[in-house]
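Yeah, one chain of the complex is gone here, protein chain that is, but the others are all in their spots.
For clarity, chains are labelled A and B in written order, and residue numbers in each chain start from 1.
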Amino acid sequence: MMRCISPFLLAALLVSGCASNHSAVAPASREAHAISSLWWQFFWVLGIIYILVVATVLICRFKSRRDRANINLPQPADSIPGESKTHRVIAILTGVSVVILLGLLVDDLFASRVLAPKNDPGALNLTVTGHQWWWEIEYGDQDPSKVFQTANEIHIPVGRTISFTLRSPDVIHSLWVPSLHGKKDLVPGHPATLVLRAEKPGIYWGQCAEFCGAQHANMGLLIKAESASDFAVWEDAARKSAVAPMTDQQKHGQQIFLNSTCVMCHAVSGTIAGSHNGPELTHLASRQTIAAGTLPNTRENLALWIQEPQLVKPGARMPGTGLQPNDLADLLDYLQTLK
Amino acid sequence: MKTENVALDVSDLPVSELDHRSLVWWGNVLMMVIETTVFALLVASYLYVRMNFGHWPPPQPNRFPPLAAEYPSIPMGLTTVIPLLISLIPMIWADRAALKLKANAVRWGLFLSILAGGVIAYLRFRELRYLPFDWDDNAYASIVWTLCGMHLMHIVVATCENIVMFAWAVVHSLDKKHARDVRVNAVYWYWVVGIWVPLFCIIYVGPRI
Partner (left out) sequence: MRLVEAPDQTRRSVDEKNLHHVWSRVEGVIGWLCTTNHKEISLRYIITAFGFFCAAGVLALLMRLQLSVPNNRLIGPDLYNQLFTVHGSTMMFLFAVPVMEGVGLYLVPLMIGTRNVAFPRLNALGYYVYLAGGLVLYGGLFCNIGPDTGWFSYVPLAGPDFSPGKRVDFWAQMITFTEISALIAGIEIIVTVFKQRAPGMSIDRIPIYVWAVLITAFMVIFAMPAVMLVSTMLAMDRMSHVATHFFNVAEGGDALLYQHLFWFFGHPEVYIIFIPATGFVSTIIGTFSRRPLVGHSALVLSLIATAFIGFGLWVHHMFATPVPILGRSFFTGASMLIAIPSGVQIFCWIATLWTGKPVWKSPLLFVLGFFAIFVLGGLTGVMLASVPLDLQVHDTFFVVAHFHYVLIGGAVFPLFGAFHYWFPKWTGRMLDEGIAKLTFWLMFIGFNLTFFPMHQLGLEGMPRRVYTYHANLGWNGLNMAASIGAGVMGIAVLCFLYNVLKSRRSGVIAGNNPWQAPTLEWATTSPPQPYNFLYQPTVNSMHPLWFDRPNQPFVVGLKTDRREVLTTTLLHAVPEHIHELPEDSCWPILLTVVISGTLLGVIFNPWPFVIGMIPMYIVLFAWFWRDIDLKHLGRAK
């Protein structure tokens, strides 16, 4: 949920703007660091140039303050003294500009090399499929029985190369988690690859960054980078099917889930619900947010999202369910067992 | 205004020009540049889309029987190319006659050009029907139909312009302004013929290479 940003970080954010979990200048991966360093180099070089240009213009403004009532008659360019010196100055400045740009270009090439996809046999392969308006993630493995899916929330181990394969079956989306890397578009017909290696554990916020329709604004994404051991624990749990419901309310809730329109789109492994039109829900209760980062994952928000999805995300493909309060309560009980 | 006591008298300059010195000539050239750019972009799209296909031209699963791949027929294509090249003759005749302000020759040249244009338009319709695909089969088909269709539009427009010129030449005699217009349209026709030659090669010959 959004309260992942601790109060300390929030205060620091207000002060510096740099200690955030969703900022290109608060990098947490090898690639984002390279980009962030490049950013600051460009910033200082170009910033100084800007200040010099503006200062020169202001000097022109203030070095001749008097408004002339009698406007002098101009002279042809070739009879103005010092004109060739002026030309020389401009030529030198142009030369200096070329050198500076070349320097920036070289800088850029070095940073690009860090971002180039590398062939790392130990990489973790994830396939991200963008949909209107949620993220489907599949964790690949050499052993097909170990492949599993999740939605809207990605866990990755720190210090290991992650290779994302990006696809889209509908419109163009763009995967962007600023603290971890630049963005990459998910273009129908053109699968893409994004490679990154997180270096700092944390929860990082991202959003779809290519306009994809009505709810583009609410297509958020969380990436949690954790230690290798924590990740292994999570991975094992994620591979498991859903636990069977225990109490009567939970069982009744499961019945409601399986007998209503929910199963048309949502899958829960271990039950007969197997549709992949919408996000799979096997471990819904472990996620920080629902509706692709739109709401924190609480009971009340789940209730709102299920009953009135068009209030939360107008235009979303999820129909309202019109459940009675008792049924809704039982359904929520069931959903909250899906850890 | 400045006080001068000298002026430049231009009253003896000609009042109309029949070649590149006229304004309409330049307007026509620019229009042809614009249209050439459109065709060039379509050709670029054709080559770009080619990267999405394993076989080129793509197979035709919508036909019965389905075709694995069939090249557009070169003889069919030539039924338009050759008449186009032949149609240059009456157009050049009208062009030269207009330069010399020979009204009768212009009338005949235009008449034959209009006939040629009509025949070529009909042949182009036939050519399109003989293509082994419809415009809505796939991306390749859409682009090829658009190339042929756009060119057909130019044939029709140029012929319609010739009709206007012909009507004027019949009703009135040929003055310098309208002779210039005939010449400008002739240049347009040369372009219509000329642009089709590379397009023909790309559509009909290219896939076989």
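The working rule: a contact is a pair of C-beta atoms (placed from the backbone, for glycine too) under 8 Å apart; a residue touches a chain by one contact, two chains touch by 3 or more.
What you are looking at is a predicted structure, and each value in this text was computed from that prediction instead of being measured.
Can you tell me which of A:Ala28, A:Ala111, A:Val158 or A:Ala242 touches the chain that was removed from the display?
Candidates A:Ala28, A:Ala111, A:Val158 or A:Ala242; residue touching the omitted chain: A:Ala111.
Which residue from A:Asn152, A:Gln215, A:Thr282 or A:Asn297 sits in contact with the chain not drawn here?
Reading the full complex, the residue touching the unseen chain is A:Gln215.
For the chain not shown, which residue from B:Ala68, B:Ile86, B:Cys160 or B:Cys201 touches it across the whole complex?
If we include the chain that is not displayed, B:Cys160 is the one touching it.
Using the document's contact rule, name the residues of subunit B that touch the chain not shown here.
1-17, 21-23, 26-27, 30-31, 33-35, 37-38, 41-42, 45, 48-49, 52-53, 58, 135-143, 145-146, 160, 164, 167-168, 177, 181
Mind pulling the subunit A residues that touch the left-out chain?
So the residues of subunit A touching the missing chain come out as 2-3, 5, 10, 13-14, 17, 20, 22-25, 34-35, 38-39, 42-43, 46-47, 49-50, 53-54, 56-57, 59-61, 64, 67-68, 71-77, 80, 82-83, 86-87, 89-90, 93-94, 97-98, 101, 104-105, 107-109, 111-112, 115-116, 132, 170-172, 174, 176, 178, 181-185, 187-193, 205-218, 220, 314-315.
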